[in-house]
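With one protein chain withheld, the remaining protein chains of the complex are depicted in position.
This part shows chain A:
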Amino acid sequence: MGVEGIGARVLRKEDKRFITGRGRYTDDMAPSKTAQAVFVRSPHAHARIVAIDTSRAKAAPGVIDVLTGADLAADKIGGLICGWMIHSKDGTPMKAGAHPAIARDVARHVGDQVAIVVAETKNQARDAAELVDVTYEELPAVVDLARATDPDAPQIHPEAPRNIIYEWSLGDAAATDAALARAAHLVTLDIANNRLVPNAIEPRSAIGSYDPAEEHFTLYNTSQNPHVARLVLSAFVGIAPEHKLRVVAPDVGGGFGSKIFIYPEETACLWASKRIGGRPVKWTADRSESFMVDAHGRDHLTHAQMAFDADHRIIGFKVATRANIGAYMSTFSSCVPTYLYATLLSGQYDIPAIYCEVDAIYTNTAPVDAYRGAGRPEATYLVERMMETAARELGVDPAELRRKNFIRTFPHQTPVIMAYDAGDYDATLDAALAAADYAGFGARKAEAARRGKLRGIGLSCYIEACGIAPSAAVGSLGAGVGLWESAEVRVNPVGTVEVLTGSHAHGQGHETTFAQLVNDRLGIGIDKIAIVHGDTDKVQFGMGTYGSRSGAVGMSAIVKALDKVEAKAKKIAAHLLEADESDIVIEDGKLKVAGTDREKSFLEVALAAYTGHSLPAGMEPGLKEGAFYDPTNFTFPAGTYVCEVEIDPGTGKTEIVQFVAADDFGKIINPMIVEGQVHGGIAQGIGQALLEEAVYDRESGQLMTGSYMDYAMPRADDLPSFRLMTTETICPGNPLGMKGCGEAGAIGSPPAVINAITDALGIRDIAMPATPARVWEAYRAAAPAMAAE
């Protein structure tokens, strides 16, 4: 391992601009003559838009234009799309309602945009937005899953009767029912996965501008995947053909999934710029808007039964889930509760029969889509709550019940599509239990009891599927796009290197880790390597960053391009050194004839490639190669998390006194960055378990948790420091052996926390977030039983 190569804890190259206040985020940009946009949003959860009078707003100081859904329709701007087709059990395609960028006839959730006001300044736009006179006819609204499919529930889209988008299933129903019927022990649990707001600290922002001379659009946008945004805005929304639309995602302040999607606001800014003659139109969300209109995450209700034989082996798992999709189908909303969820229900366990039904349901709430983990946290939460509950009911050690059911031979085909390629679940379990001193828990519990505290311990053995995914496979499952990645490696005549990648960094440190890969291969210092990303004019095409795919897929594409660069460089060096190509090796930035002292520096070879003075016969000048990499499988990071809590029975406050995470991410490029990813993921998972929940009022449909005063974000003193460790099984599916680490923390931690709390309280279940009020009530309800023990 070189000091800057694969495996080294290299400090981040990108940090300098961020710590000195020189980051360039979308809202930091102010192209000349930029006009400011503010959206008029529905105050009602469900309402017919009877009339919109924009005359007073249009006459207000500084106002350039006020545009509505009718104007949008007149200009034939198409609706937003959901890019993954799901078919119901009966074979019918999902029933998606229309999703216009500006609502025209009906507003379907609080915050739904009904007009855009464009003015000289933001304050003027805000003032004028107050003057847009919208006449609404309020309609009954439904926000919760339990009621949304009632026959008398309000109908949200005419296309989806009873608000059901699809009724999908996966697995073998008959085999699973048979297993349940012969079970020696059956564990049944009803579980909710609470609704979350992603809350990247940078609010979403867009600057759309139109150049009338070239009939060309440019969008600066807080996007995790600018090329996908361009594709959708071109091919479906119909803003402009792709060669007439440039999308730039500059520095982006966190995403966690919420910045994958193609939202109404960027569409409206592009269109409005053309409408007003080409001045750039900028919109930046207030945090209140982020709460109302950024895609939320999770929101499942699940009924599950797990069957065990007399020897405590799992023989069947049956799951029925209702997934809240919100008022519109966001870009990838359909695949999250299906192919990213049910396919992981086997967990780390050898389960012969699994059957899962998922109903996707419209409600009068913000759209729900991928949020860190996307489906996989919901699956892990369910499986790991089942395992813990089963262990308690069977009276066995939860760690041992898991161990008994671990998959140990690979590849392993689960009954729910996935073929796990490699793993060692005993290794992460052993590491975590040892680090947490699992054996010593009883003594710690007794000691805590003497202090009047209730101490509990909880495990979670998670698995996730990352590195999304083989294009043909996802295509056959309904994906509208391929999920490969592209890369281009450009060697400059002076031997410096630019890597163009379709991955996008918004906190993950690609400018460092990708450079480490190049350093490892070519021996060039990382200060001589630039990573270029986030601009459709610079990078040929790419699928962006989500689903922990930038390492396993994005870096694999770079490897392929580097292979080609190396091959050509070796040919040139062999020619210059009058040696055989097969004798050339690359070491420390030099191309050497193996076993001799004859060598050329990388710079000399690069220069030779560009002067073209002395190249092998027939060789094209230049040293620049591109590659597309299509994954051969998902990757399967896995691990064990142990959470230990102490509860104050007087207040219900839960303190996390120990949190241990043992992860297997395969090959790691930069341990420092990987640890950072896990820290952040765990914090979000603990946030879900203890603090966070998006709450809508059942009657009015108003968002009750619409600010940081009402929605509890994890703060520094809510969290402990974490203890992390990794084990390694190499992923055989990609050239670097990487699995991905971006989501594990958010996936693995919620069940560990809730398992610990239920253990401390001696109860079966508690709803997330386990707030002090809920914990206190649960303790009060359980106290007589605890006292009797």
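Observations on the structure shown:
Please note the rule applied: contacts are C-beta pairs under 8 Å (C-beta built on N, C-alpha and C of every residue); 3 or more make two chains touch, one makes a residue touch a chain; residues count from 1.
The rule we apply is simple: contacts and distances are computed from a predicted model.
For the chain that does not appear here, its UniProt entry gives the protein name "Carbon-monoxide dehydrogenase small subunit", which is one of "Peptide/nickel transport system ATP-binding protein", "ABC transporter permease", "Carbon-monoxide dehydrogenase small subunit" or "Pyridine nucleotide-disulfide oxidoreductase".
Touch with the chain omitted from the figure is made, among A:5, A:78, A:480 or A:507, by A:507. Here the missing chain is touched by one residue of A:19, A:184, A:472 or A:781, and it is A:19.
Considering the full assembly, A:199 is the residue among A:199, A:305 or A:771 that touches the omitted chain. In the full complex, chain A touches the omitted chain through residues 11-12, 14-25, 27-28, 30, 123, 199-203, 251-254, 256, 284, 286-288, 506-509, 672-673, 675-677, 679-684, 707-709, 713-717, 719, 721-722, 745.
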